[in-house]
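Only one protein chain is missing from this complex, and each of the others stays in its spot.
The block that comes next holds chain A.
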Amino acid sequence: MKIPTSGRWPRFALRRAARLLVSLWVLVTAAFLMIHLVPGDPVRAALGPTAPADLVLARKQELGLLEPLWRQYVTFLRHLLNGELGVSISSRLPVGETIAQRLPATAQLAVAAFLLAVAVAVPVGVVMAMLTRRGRGRRTELAFTGTNVVVGAIPDFLLGVGLVYLLAVQTHLFPVAGRDGLDSYVLPVLALAIGPAAVLSRIVRVEMLAVLETDYVRTARAKRLTSLRVHLVHALPNAVTASLTLGGLLLSSLVAGTVLVENVFAWPGLGSSIVSSIVAKDYPMVQGTVLVYGAGVLLVNTLVDVVLALLDPRSAIGES
């Protein structure tokens, strides 16, 4: 889509960028403060009660915890700008390296699951709206919303366990765990996508129903276009625009959902490493991972807003 002329786009870009920067700053500061919020002595807790006192002291020195807080903050920011995320307490490897190694596996999961969810939810929602419009197809409607509520209520990791049982243990169709070949993607992606697909298709249906009652769809019908054209060209873009706002929330929760699903499938991504680092109290590692996840979510949200503004130019000026 070509970008319309006039001055609202720079203003929109500026405002959205400012929001992103503020959110990023909150994220970075929270990640920095995390270790300081831990009650007691975090390094002692990480190394265990039997660790010698001078080792604890050395580690503290290394983490810079003996400096005044403001100087720690400045150092932290400076390192962050250089892309340095510190060194893991347990593995002694640079955190950035570990994350770079594991991030692709997680990103692949999230993106694949999102695309699948949208690819399923939009057609299903549209068809359901057409079938159940104005009190038609009551039974279809009941079946659809019923399944939808139940499926939407099952968390992704439970779906994962169920899928493993049905499609890996019972039928040996797909591998139980690990990341090895295309086969191994099927179950984790399904586990992640099914819930969002259910919720999204419900939203698409409701939005579509609302859009089909609008004056401009009546105008489109007054133009005597084919029903297909009325639905796809005139109604759908507006329904999708409205669904997208909520879809964006789904996408960012999907990013977080990878944590659980990765643990079900022993997926070598960030999700399994953040959990083990939390258990091991490997603070630099947790900090780095939280930053990456948080930044990912913020970028997704920004992206959704930009797409939204392109699809529906009113949203670029509408919000205050």
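As a working rule, a residue touches a chain if its C-beta (ideal position, glycine included) is under 8 Å from a C-beta of that chain, and two chains touch if they have at least 3 such contacts; residues count from 1.
Quick note on the criterion: contacts and distances are computed from a predicted model.
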Missing chain's UniProt protein name, "histidine kinase", "Transketolase", "Peptide ABC transporter ATP-binding protein" or "Carrier domain-containing protein"?
-> "Peptide ABC transporter ATP-binding protein"
Listed residues A:G64, A:P104 or A:P237, member touching the removed chain | A:P237
Contact with the hidden chain (one of A:I154, A:L167 or A:V306) = A:I154
Missing-chain contacts on chain A, rising order, are 4-5, 22-23, 26-27, 30, 34, 37-39, 45, 134-136, 138, 141-142, 145, 149-150, 153-155, 157-158, 161-162, 164-165, 169-170, 176, 214-225, 229, 234, 237-238, 241, 249, 252-253, 255-257, 259-260, 263-264, 274-275, 278-279, 283, 286, 290, 293-294, 297-298, 301, 311-314
